[in-house]
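Removed from the display is one protein chain of the complex; every other protein chain stays in position.
And then subunit A:
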Amino acid sequence: MAATTSAPIDLSAALQLAPTPAADWLVILPPALMIGLGAVLMMLRHRIRLHAPIAIAGLAGLVLIDALLLWRVLAVGPVTMVMGRWLPPFGIAFSVDVFGAVMALVSAVVALAAAVAACTEIDDARLRYGFFPFLLLLMAGVSGAFLTGDIFNLYVWFEVLLISSFGLLILGSEREQIDGAMKYAVLNLIGTTLFLIAVGYLYAVFGTLNMADLVLKARSISGAPLMTLSCLFILAFAMKAAAFPVNFWLPASYHTPRVTVSALFGGLLTKVGIYALLRVMVMLFPLQLEELSLVVAVVAALTMLAAALGMLAQNDLRRLAGYAVIAGIGNMMAGIAVGSVAGLSGAIFYALHSMLAMTALYLVIGRAAALTGEWTLSAQGGLYQRAPGFAFVSLALFLAVAGLPPFSGLWPKIVLVKASLDIGAWWLAGSILLSGFLVTIALARVFLLVYWRPAPGPQAGEGTLPAAAFGPILALGLLIVLFGLFPEWPLSLSQEAAAGLIDPAAYLGSVFPGGGAR
């Protein structure tokens, strides 16, 4: 510090001097609220009766904030807030466009549903070990990842959600859980380490971590090893998203914790990987993605087919649902491989549908298991007779997951098939349809055996269906039906999100209002 300079320093180049409008706080509030409430619950760790009401109220608040944020982004375009007033590319920026806002909103809805469902499923011991604090911190990580505009910050939020998910995964410390958590932890740590290495490499090449700044610099740079970087990022995010060759951690771990936890994981975590893949590859390295599109397309096709076959082979319902999550990832990757606005909007729409549908699927399976007292297809049965309303909602959900009308799974698949036919990738369209067909068979088998077939033996499950368990399933089911009957709204949102990724001019404008630092 030169203490002798008496001339006033021009701060406007480094600091944001204009007052921040209160509405901009919506950008930072989701992660801040979740961390704050998570901290409160940690302090109240022995008052476990207070955990559920505080967490549910907080998540309802999160849904409201994310909805307001989406509304604002739709009204005024991407919103940016820089931490500590330091202007980008020096300060960490939180930048939200339609893509980030809509993913954050749906993830909050899913988390709220899971928190309500948790009231009937999570026992006191697990509450005492911090189920709800972990849940809120997980949501802090997920919201932060969707809203941040800085790639290293994205890595940090990945770590936050990963560590919270370790906690949720081993709650209860059963032998099976520790076994699943080991596989999950090792594979995910390798994935995040690859991500970190790629980020370090990126910083060495570009000298910046702000995503908008990276977009600007990547356009003009020459001779940089962008292909290496792209491959590293694709591998790291594919690992997170559980794409085909690196997907084996998911079926090995997602069936071990309580089913509410699996519902959260199946709904949210893999979709964060898809989000990062879209954000980094489509926005930052579109040319490299185009060159790699055949690789991504092959991976997508293999992912969805392998997962659909996996679904057919499973006897344990939770493992079957794990493969259903992976089948969806294959469809989203197909959209990324196609790369046009249509393909990307199909991928984004599929991600929104998949968050709702996978969480609902796990919750339905958990409830079915609670009613029958069994986890396996071979031992369950007779649910249609015992709970016809529940069976009806389950059937709707199975049809949605399989992608049959009139539910939400149909439209993204139509968009994806049409987009891949448009670029002449008939084999990709064919594998989407074939995988959808196999998933339909697998889920029809579930409905046939678990619901229609008379119970094969005496069943030890509870006889009633509590409202707190059925409510979230019904609410998610209603959303799925609404998305299926009125697809214009999610479709136009997805298209706007995809267009914002392909041409991020508005995003760049919100980070650099003056048109860029250079």
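Following the convention adopted for this analysis, a contact is a pair of C-beta atoms (placed from the backbone, for glycine too) under 8 Å apart; a residue touches a chain by one contact, two chains touch by 3 or more; residues count from 1.
Note that contacts and distances are computed from a predicted model.
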item: Per UniProt, the name of the complex member that is left out, chosen from "Fumarate reductase iron-sulfur subunit", "Carbohydrate ABC transporter permease", "Na+/H+ antiporter subunit B" or "3-hydroxyacyl-[acyl-carrier-protein] dehydratase"; value: "Na+/H+ antiporter subunit B"
item: Sole contact to the chain not displayed, among A:Pro19, A:Gly223 or A:Gly457; value: A:Pro19
item: Among A:Ile48, A:Val63, A:Val82 or A:Leu154, residue touching the chain not depicted; value: A:Val82
item: Subunit A residues that touch the omitted chain in the full complex; value: 16, 19-20, 22, 24-25, 28, 32, 35-36, 38-43, 45-46, 81-85, 94, 130, 133
